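Below: one structure in structure tokens.
All protein chains but one are shown at their positions in the complex.
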Amino acid sequence: MLKNEKLLKFLGKKIVRFIILLIFVILLSFILIDMSPINPVKTYIANLGVVSPEKIAILESYWGVNEPITTKMFNWLANIIHLDFGTSLIYRAPVLDVIKQKFVASLVLMLSSWIFSGVIGFLLGVVAGFKKDTIIDKAIKVYCYILQSAPTFWIALLFLMVFSVYLGWFPTGLGVPVGTLSENVSFWDWLQRLILPMITLSVVGIASITLFTRDKLIDVMNSDYFLFAKARGESGWNLIVRHGIRNVLLPAITLQFLGFSELFGGAVLVEQIFTYPGIGQAAVSAGLRSDVPLLLGIVIFSAIFVYCGNLIADVLYNFVDPRIREGEEDGG
Amino acid sequence: MDKLLDVENVSISFIQYTQGLNQRDLKVITDLTLDISEGEILAVLGSSGSGKSLLAHAIFGILPENANLNGKISYKGKELSQEDKEEIRGKDIVLVPQSVNFLDPLMKISDQAIGHTDSDEERKAKKAKQREIFEHYNLGPEVDEMYPFQLSGGMARRVLVSTALLSNPKLVVADEPTPGLDEKTVQETLNHFKHMKEDGIGVLLITHDIHAALEVADRIGIFYSGYVIEIALKEDFTGDGENLLHPYTKALYKALPANGFNLTKGHQPLHGEIPNGCPYYDRCEMRFDRCKDERPELLDLGNKKVRCFKYEEGA
Partner (left out) sequence: MADKSKDVSSIYSPIAKMNLRTKTLLTIGLTVFILVAVVITSLFINSADITTNFNAMNQAPSFEHLFGTDWMGRDMFTRTMKGLGLSVQIGAGASILSSVIAIILAFVGSINSKLDSFIAWLVDLFLSVPHILLIILISIGLGGGAFGVTMGVALTHWTSLTRILRAEIKQINTSEFVKLSQRFGKSKIWIAKKHILPLVITQIIVGTILIFPHAIMHEASVTFLGFGLSPHEPAIGIILSESMKYLATGNWWLALFPGLALLIIVLLFDIAGENIKKLLDPTSANE
């Protein structure tokens, strides 16, 4: 009970901190858009193709086109607080609806590759660390270094080239023009289009978790308690499982949660290349076509997404490790 | 009494990289020789950080990979290969480590003490044995479910000692078991070793605490700059120390508060700056010319050993 109270207090504090941070993110992005010489807001209103002067006036007052930056900013902030994110130019729909639909598609892509890369990466890391300095270790390390240096979008291009164009195993794109809400795509079609981006994103994500797990396992294997376990006669795979993996797993999972930002960045590139109808592709289109409300909305939700990962990592670190968990109880 | 462990001419060195990645060979233990019999406590006495813990690691075959081990370590007359060490560690030979840091922070005490088991029956049997020994050392059932960080200093010490005794060992190697403990716990820990001795177990006590060594040990090996310079009997540390052989041991004895607190000038040469000759040359009061460039061997004088030219025949 005491523990739950602690957790609630912890979460409360974190969330308040985050809301403050989010307000600054919103203000910062707004300033950036507003200071742009391209003037995206005016472009946005012009591109909406609104002809009636009344409507233009409404939109201009929504964005506060002729007002000073501070007024504009707080107007926009007030709108956001009322959950009014405006209307998307490209999709001709409320920004919230667009984001909801796109984010679900992206979450499927991101989380499936997140799990995939986490599991494979962890296993490779354990093998590499356990077999330190052998050929296997070196091969895994080289693989990771190369992947870490490879631009995500290039890997995606190569996969597209090999698996879709040459082998024809997967379609080259969803084929749904940007701007239509793709509700009538069958589940099977959609799954088939998910696999290749998912694999690409996983392959790219494996490197960091593998190298981290490997180094951490080697640290543990050099630790006093690992030595003592050896001295007590524990050996081989049992030793690694009992004292190695147990001690590496939590930091590795924590790291994986901290990687939400990179994951999102990867998704932006991968979705663009595979024309996967997710939030990343929407962000790029919104940026290129001055869909200001959509772009700002995506920035806000991406920050929330990244923050969720950080928060889970924090909770894992502070409440799952018995050293800190039990210590808190004793202290309270 | 049968001999248990024989350590002959053991040297341990490391390859080390310094600023700019210049490489050097760092000798931490040089030409170390000692032996332990059943029911005997041998203390190896050296200052903290002098690398004497590595002796324990060498016996258990758990030296770091970049360490170089030379010399012979035999158990019951049979030289131990790395495989042999892996086979007998935790069975015939057990380690009592320095501190609670040697316990896995994420595993409950009882699970660590029992170790890996292949079947439920084995597990039950080991658990019963563990409970029995823990009980003997005044560790209640609640300790079984604790994590290492929850143990108090005295409890941690008892856990480490009783964990060691779980496998009915013949030889116990205790690596710095007393620092950071209060008077009472130190006494208690030393008593554990006395009891082990009474049960016929050989104990190698690696320590920097001369009082602890004098209290329980039968013989004391003096460790200086990586060398064992003397192995003396406990009885020699009496009176004026006239039965002690090596000048350093004499100086050490005289530095004790009870014997006048006479401190010798200078410090032990650090690893890597040890002179060619006798490591004690710079501070020695009875040095010969040859001590400067020639290193004395460890002389066997029956139940004692000393590394000094003064005791060479004809000298």
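The letters A and B name the chains in turn, as written, and every chain counts its residues from 1.
Note that in this section a residue touches a chain if its C-beta (ideal position, glycine included) is under 8 Å from a C-beta of that chain, and two chains touch if they have at least 3 such contacts.
Quick caveat, the model's predicted, so the values are computed rather than measured.
In the complete complex, the residue from A:Leu160, A:Leu217 or A:Leu294 that touches the missing chain is A:Leu160.
Residue positions on subunit B in contact with the hidden chain: 16-23, 66, in rising order.
The omitted chain makes contact with subunit A at the following residues, 21-22, 24-25, 28-29, 31-33, 35-38, 40, 145-146, 148-154, 157-158, 160-161, 165, 172, 261-262, 264-265, 268-269, 272-273, 283-284, 287-288, 295, 298-299, 302-303, 306-307.
The definition used in the following text is that only the chains that are shown with their structure count from here on.
Of all the residues in subunit B, the ones that touch subunit A in their complex are 57, 60, 62, 64, 86, 89-91, 94-95, 97-99, 101-107, 112, 115-116, 147, 149-150, 163, 167. The part of subunit A that touches subunit B in the complex is made up of residues 222, 224-235, 238-239, 242-243, 246-247, 250, 321-323, 326-327, 330.
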